[in-house]
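Only one protein chain is missing from this complex, and each of the others stays in its spot.
Letters are used for the chains, namely A and B, taken in the order the chains are written, and counting of residues starts over at 1 for each.
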Amino acid sequence: MSDKQNNPIAFVADGVIPESPPPARDTGAYKWVRENLFSSVPNSILTLFALALLYSLLSNTVPWMWNGIWTTSSLAECREILQGKSGACFSVLSERWNQLLYGFKYPGDQYWRPNLALVLLLVALAPVLFFDLPRKLLAFTVVYPFLAFWLIWGGTIMVPIVALVGFAVAAVVFQKLGKGSFAAGFFGAIVAALVIWKVGGMLIPEGASESAMLSPVPSRDLGGFMLNMMLGVTCVSLSVPLGIALALGRQSSMPLIKWICVVFIEFVRGVPLITLLFVASVMLSYFFPPDATVDLFLRVVIMITLFSAAYIAEVIRGGLAALPKGQYEAADSLGLDYPQAMRLIILPQALKISIPGIVNVAVGLFKDTTLVSVISMFDMVGMIRGPILASTEWNGVYWELLGFAAALFFVVCYGISQYSQWLERRLATGHR
Amino acid sequence: MKNTVILGALTIAGLSAGAAAAGTLDDVKARGKLNCGVTTGLVGFAAPNASGEWEGFDVAVCRAVAAAVLGDSNAVEFVPTTGKTRFTALASGEIDMLARNTTWTFSRDVDLKFEFTGVNYYDGQGFMVPKELGVSSAKELDGATVCIQTGTTTELNLADFFRSNNISYEPVPIETNAEAQQQYLAGACDVYTTDASGLAATRATFESPDAHTLLPEIISKEPLGPLVRHGDHAWGDVVRWTLNALISAEELGVTSANIGEMAAGTTNPEINRLLGSEGTLGEMLGLSADWGKNAIAAGGNYGEVFADNIGEATPIGLARGLNAQWTKGGLLYSPPFR
Partner (left out) sequence: MSTLTDPPQEQFRLSMLVNDTRYRSLTFQAIAALVLALAIWYLGNNLIQNLRAAGLNISYNFLGDRSGYDIAQRLVEYDSQSSHARAAVVGILNTLLVAFLACITATIFGVIAGVLRLSNNWLVSKLMAVYVEIFRNIPVLIWIIIIFTIMTAVMPGPREFRGADPSASMVFDLFAFTNRGVYTPMPLFANGLFASAALNWLLVLAVLVGSFFVMRKVNANATQKQEETGIRPNTLYIGLAVWIIPVVVLMLIMGLTWEVPELKGFNFKGGIKIGGPLIALWFALSIYTGAFIAENVRAGIQAISKGQTEAAAALGMRPGRIMNLVVLPQALRVIIPPLISNFLNITKNSSLAIAVGYADITATLGGVTLNQTGRAIECVLLLMLFYLTASLLISMVMNVYNSSVKLKER
């Protein structure tokens, strides 16, 4: 060993070659570009093609947006300022901002009401969406629907209070009677609620709405993005319980109930939403008692709720099927009856698995609320296609309006789907 | 009925409203509001303005009826309807009257069980073409692509016209006026067809209205008027005579400017009967004595309504034409008030 040091040989190195930096092609940005963009000939072609596409897109839209004009009061004025340059007339957004968001009929001095309802919605949703938050916040979630109803429609506060009291009494009755038998509690609760509403309805003085703190707004006056949000939130929250009932019904061992649920679900999933909206707008009024007319908003809510309930039922059915059979058997062996087993063992697990699916249905449903523009409701798309584009000032400004609508929907839907993915990851770790 | 309303209000979140049991007139009075069906947006006839107020020629009829019945021309709830939903909305009682450029035809009157209460606008289907096309008659349109705004009887008239002249065309039916305009302006259609009044209204919103011309052919008769449900004659009479009151007022020279002094009493007995200072016409209709005065005061007489909304001084710029008084060579002829 030591010989080597004593007898230096020409071809044996006697020192450490100083470290040289890695070749330029293997470091930093150069390496990254080579590996990720130009690793092979087809890849390079794809990259160049993608770059060309990006360039042609950006070179058209960036100057157009950069030159955008925000302050004119009509399209003609805007074009005059642009003088043939490529540029957007965003002034349609600033001028019609309130119409796009709230429709053209909602009283202008009352915009704070839907705004407040939206903020409170986020507060109410938080404990539902994030399990870590203190459970006590759920109390606000329970009260929220009544509060939001009062905020948006206004009128006397007695109506939502009586409705809330009805539900509260129903819950108490269910707690008391439901201990003995589920059926007794269930029907007892319904009867109690109906009695409270009937009595409460008589207590509300006539004309209370006119002198109320918040001036009443008829639902026909709702519109714009607010209408999309309201339809989406209302219909999803109503259709979840209905969907659970349908999913359980479809799994039921009772042939008649199973049969009813299957027919309903398959029927609703087989027809487009737009035909159901036609039903709401041209047929449904014939099915209500002759001496009462029901608001178009309510008819649409009914149809969309039925529609999304069928889809949510299928999602929940998937969740029920995914539970191991042992869970059902374990519940049986504990001597739990059907309602108890469902309430305490099966549904909590099945729903947890189904939440991402339900959120996806909710996103789809929220996007589908734009279809109400076809039946002469002035939601965001309806406002654009109707009053705004038909007006003398803004006849012909399509890109700005459609782009704005698209961007708004994108922000909301992308946000929800990111939440869904986050939730999926979180739930996945829980099962490992 | 009140119980149903309140129970309904509570169970289904207060959105249900009672209506239509006995007579529409009583219902309207009890409700204090007139539900009037209009189009979803046609400038000049019925469209919300920038501040969200409905205005237009059809809207004025609604307001006049509201003023006659309730004494308040703002006591109207405007219900936008599409070509699809308008008849159901009326038949199911969602609206009390429909004032939405609807053509009075046999089958609508008889088969669909509606009652047209008169004609507020004599229209006809026309064509609009760009001037640069150099077309001067609809008969030169062989092979053209035609944008149609669907809704009234447009498609049928068009098919009949081209068939009877033995020329071909390609129809592009579009639901909303805004999209039809867009197609037409981009050159995806050579011709745009709908009621001549609608064409004029549409042209008025163009950037350069002068580059487009209306062809002389009017290929159909389109008597447009308000309609109500069949069988409710008391209510039908109210709407019919409100419209007649507007027409008569123009003929008799009653305007919104001089109505105050004329209501005090004039030497012309018909004016007195119309404005309620003589006779009991209002009582016969089930309305107050000054119903006619209120109706006319709401937006002026027929001529004023026309001039304010679609007349030559407005961007829409329609001439009176057929819609002049019979004394001036038009078709407007109100039965006498006696």
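The definition used in the following text is that a contact is a pair of C-beta atoms (placed from the backbone, for glycine too) under 8 Å apart; a residue touches a chain by one contact, two chains touch by 3 or more.
If you're wondering where the values come from, they're calculated on a predicted model, not measured in any experiment.
Visitor: Tell me which of B:N35, B:T88 or B:N323 is the one touching the absent chain.
Guide: Of all options in B:N35, B:T88 or B:N323, contact with the hidden chain holds for B:T88.
Visitor: Among B:I174, B:A201, B:I271 or B:L318, which residue is in contact with the omitted chain in the full complex?
Guide: Answer from the full complex: B:I174 touches the omitted chain.
Visitor: Out of A:A76, A:L194 or A:V279, which residue would touch the omitted chain in the full complex?
Guide: A:V279
Visitor: Would you mind spotting which of B:E155, B:E217 or B:D308 touches the chain that isn't drawn?
Guide: That would be B:E155, which touches the missing chain.
Visitor: Touching the missing chain, which residues of subunit A?
Guide: 35-37, 39, 43, 46-47, 50-51, 53-54, 181, 183, 253-257, 260, 266-267, 269-275, 278-279, 282-283, 285-290, 363, 367-368, 370-371, 373-374, 381, 385, 398-399, 402, 405-406, 409-410, 413-414, 417
Visitor: Counting contacts across the full complex, list the positions on subunit B that touch the omitted chain.
Guide: 83-84, 87-88, 91-92, 107-108, 111-113, 132-133, 141-145, 150-151, 153, 155-156, 158-160, 162-163, 169-175, 179, 182-183, 186-190, 229-231
By our rule, only the chains that are shown with their structure count from here on.
Visitor: For subunit A and subunit B, what's the span in angstrom between their mean Cα positions?
Guide: 40
Visitor: Tell me, which parts of subunit B touch subunit A in their complex?
Guide: Its residues touching subunit A are 1-21, 40-43, 47-50, 52, 77, 79-82, 84-85, 88-89, 92-94, 175-179, 181-182, 185, 204-207, 315.
Visitor: Can you tell me which positions in subunit A touch subunit B when the two form their complex?
Guide: By the definition above, subunit A touches subunit B via 75-76, 79, 95-96, 99, 104-105, 149, 153, 155, 159, 162-163, 166, 197-198, 200-202, 204, 206, 218-220, 278, 281-283, 285-286, 289-298, 374-376, 378, 385-387, 389-393, 395-396, 398.
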